[in-house]
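The structure follows.
What you see is the complex with one protein chain gone and the rest in place.
In this document, chain identifiers A and B correspond to the written order of the chains, with residue numbering beginning at 1 in each.
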Amino acid sequence: MKVIEINNDMAVVEIAGLRREVGIMLLDKVKLNDWVIIHAGFAISKLTKKQARETLALFKEGDFFG
Amino acid sequence: MDKILLAHGGGGSKSAELTRNVFQRFLSDPLLLEMDDAARLDGQVFTTDSFVVKPLFFPGGDIGRLAVCGTVNDMAVMGAEPLYLSIAFIIEEGFPVSQLEKILASIAGAGRESGVRIVCADTKVVEKGKADGIFINTAGIGRPLFKKPVVPGRIRPGDAILINGPLGLHGVSVLTARGEFGLRGKIRSDVAPLWGLIRTCRDLDIPFMRDPTRGGLAQTLHELAHKKKFGLRVWEDKLPIPKKVAAVCDLLGFDPLHVANEGKVVMVVSRRDTDKALKILRRQPLGKEARRIGEITVENPGRVLMATRAGSERIVMPPAGEILPRIC
Partner (left out) sequence: MKPWPFLRKGISLAEATALTRLAERLRNFPARPGTKIMEVCGTHTVAIRRSGLQHLLPAGVKLVSGPGCPVCVTPDSFIDEAVALARQGVVVTSFGDMLRVPGSRSSLEKERAAGADIRAVYSPLDALQIAADCGRETVFLAVGFETTAPAIAAAAMKALEKKIANFSLLTALRLVPPALQALTAADTRLSGFLLPGHVSAVIGRQAYDFLLERRLPGVISGFTAEDIISSLLLLLEMYNKDIYKVMNNYPRVVRDNGNEKSRQVLAEVFENVDAEWRGLGTIPASGLQLRPAFAGLDSRRRFAIPSETVRPRRGCRCGDVLRGLIDPPACPLFNKACRPDRPLGPCMVSSEGSCSAWVTYG
């Protein structure tokens, strides 16, 4: 979910028009427009959006560890 | 079983258990045992439903609109034109009249929209704390109009499974309207009367229709497949699941196939009439996004299978307990 508002150690996050207030005290340096993974009412990890789009591993048969 | 649990009202396997083990020991009229959405009488269908949704008002509707559409749709999916409704209110002492008026306006509006006449009514008031605002019951009488009988006995392998639009909207609408799980947002329920849409197909060969309400699409498909000589196969990448529904389900760990709908009809259409049905449905506002989501199979009789995006397959089961109480 995307961080759209920050109030001290809480933030409002949003996805597809839905919003929730979550704790951000478990992460360092959360900024507006960061994407975060939410669990049990807290942001527990930042999602690197660029890598979120390229999420796959594909490799030549047998040659990755060659 | 010595106490009723919330799970018994979920519309899933526990509800079925309650019906079989308790209710049917006392109420065993053969018409009732058929467990259709409505009872088939001589040239008529007759049905009833009660509405306990919380909250009373949600984006896209309210308990009043739900009370009309729910019963109208139970008749529509039997291929019957809804003619008359009865309506009964149980109101809690202290309930604001202004809210009652809003609900009544919704009821009248839904009645006009669906063409049904509300011809008898009753109201009771109970002490504060005993009815959570308002509960509504409706019962309906309709007239079968479909040329070919809508009975699962006529289903054949190769028949298509269709849905008229996106899944999961009502359930997540109510859930977010409750502010449950701290989620805020507006998602419009799909609650709507379906006879106007369904009647356009009355000349086609449609052996089965049902509105996937409590327990979602999975419950409906499971009930259809149960103990039959055919199987059902749906395709994961064809299931219309809107982004908002997917987001809520992902966040809260629900399966979108378990989430209630109130403006959807699942149809099993003969192979011959499938393309025609899709064309006709898509011309209607409530059928714009109609699509084929699966088929009836010879293999795996009695089961519902899903072909997954990954090119594999898995079974589809209905929800076990109460995933969301008081959804309709």
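Quick note on the criterion: a residue touches a chain if its C-beta (ideal position, glycine included) is under 8 Å from a C-beta of that chain, and two chains touch if they have at least 3 such contacts.
None of these values were measured; they are calculated from a predicted model.
Visitor: Of B:L83, B:V125, B:V151 or B:L252, which one is in contact with the hidden chain?
Guide: The missing chain is touched by B:L252.
Visitor: Provide the residue numbers of subunit A that touch the chain removed from this figure.
Guide: 22-23, 25-28, 37, 39-42, 44-48, 51-62, 64-65
Visitor: Considering the whole complex rather than only what is displayed, give the residues of subunit B touching the chain that is not shown.
Guide: Missing-chain contacts on subunit B: residues 3-7, 12-14, 17, 181-182, 252-253, 306, 308-315, 317, 320-321.
What we mean here is this: only the chains that are shown with their structure count from here on.
Visitor: Mind checking the centre-to-centre distance between subunit A and subunit B? Centres are C-alpha means, answer in whole Å.
Guide: 36
Visitor: Considering the complex alone, what residue numbers of subunit A touch subunit B?
Guide: These residues of subunit A touch subunit B: 1, 15-21, 38, 41.
Visitor: Across the complex, what residues on subunit B touch subunit A?
Guide: My answer: residues 176, 181-187, 243-244, 246-248, 251.
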